[in-house]
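Everything below concerns the one structure shown next.
The complex is shown incomplete by one protein chain, all other protein chains being positioned as in the whole.
The block that comes next holds chain A.
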Amino acid sequence: MADSAAPAHTAKTVYHSVANTHPVKVAASGVEVFYADKQALHGINLDIQDRSVTAFIGPSGCGKSTFLRCINRMNDTIDTARVAGSIRIDDEEINDRAVDPVLLRARVGMVFQKPNPFPKSIYDNVAYGPRIHGLASGKDELDAIVETSLKKAGLWDEVADRLDQPGNSLSGGQQQRLVIARAIAVNPEVILMDEPCSALDPIATARIEELIDELRENYCLIIVTHSMAQAARVSQMTAFFHLGHLVEYGPTEEIFTNPRDRRTQDYITGRFG
């Protein structure tokens, strides 16, 4: 088939043309990550739109989680990790020494694969961030933040009458929404999610996906997922990573119906790469 839509392997990223419906929130340029001598990411250039969901897909070890962790400087916590290149959030370089990673992580929240509520009450899980960041001036205000955050996370109705119970007494799906409420409570701008539904059943997954869709109105969301179907369902933009390179980036619909790079197609259709 001489006219194959998928060209041969190239080191260059294929960028689909994009209607810029939203301003760029996160702009990465030449991002490289090394773990000791091993290079995990090679020159990633990627603009992520605000108020939309961007999915990172790719096989295990492709660098998608590594790149996600660059966006709130989680790689700082790994001694052997070295990050090069530029990541700007609203034109502010987050890798500047002047940027306090703790404050950055309040602006860039993160939700992990396994729900990780603190061993505290439901209330305290959500109130913890606002307390340490001094976002509430009194008990009433803190109560309001907790309620609003739990409502935004779609959990309020289920826990309103038992806020003093331990967070880890909730079901897996509820815990994941609690963790999202905790992230929302500190007024983040960007929410990173690293396989947030991989430990959940389809109903709990659907709840989280609906929540992601609602959060899109106010936040820039970035989700790493191994589920092609989930990436297709929740995201507007999709980035495909392979062996530490960004291979292809474009509107989700195009990536899943007409990918331009052979490696993207092999991955999403389950072929040998």
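Observations, loosely collected:
Convention: contacts are C-beta pairs under 8 Å (C-beta built on N, C-alpha and C of every residue); 3 or more make two chains touch, one makes a residue touch a chain; residues count from 1.
Here, contacts and distances are computed from a predicted model.
Note on the omitted subunit: UniProt lists it as "Phosphate-specific transport system accessory protein PhoU", one of the names in "CoA transferase subunit A", "Glutamyl-tRNA(Gln) amidotransferase subunit A", "Phosphate-specific transport system accessory protein PhoU" or "Probable membrane transporter protein".
Screening A:Thr80, A:Ser169 or A:Thr269 for touch with the missing chain picks out A:Thr269. Within the set A:Ala27, A:Ala81, A:Met228 or A:Leu243, the residue that contacts the chain not displayed is A:Met228. Counting over the whole complex, chain A has residues 1-6, 228-229, 232, 256-259, 264-266, 268-272 touching the chain that is not drawn.
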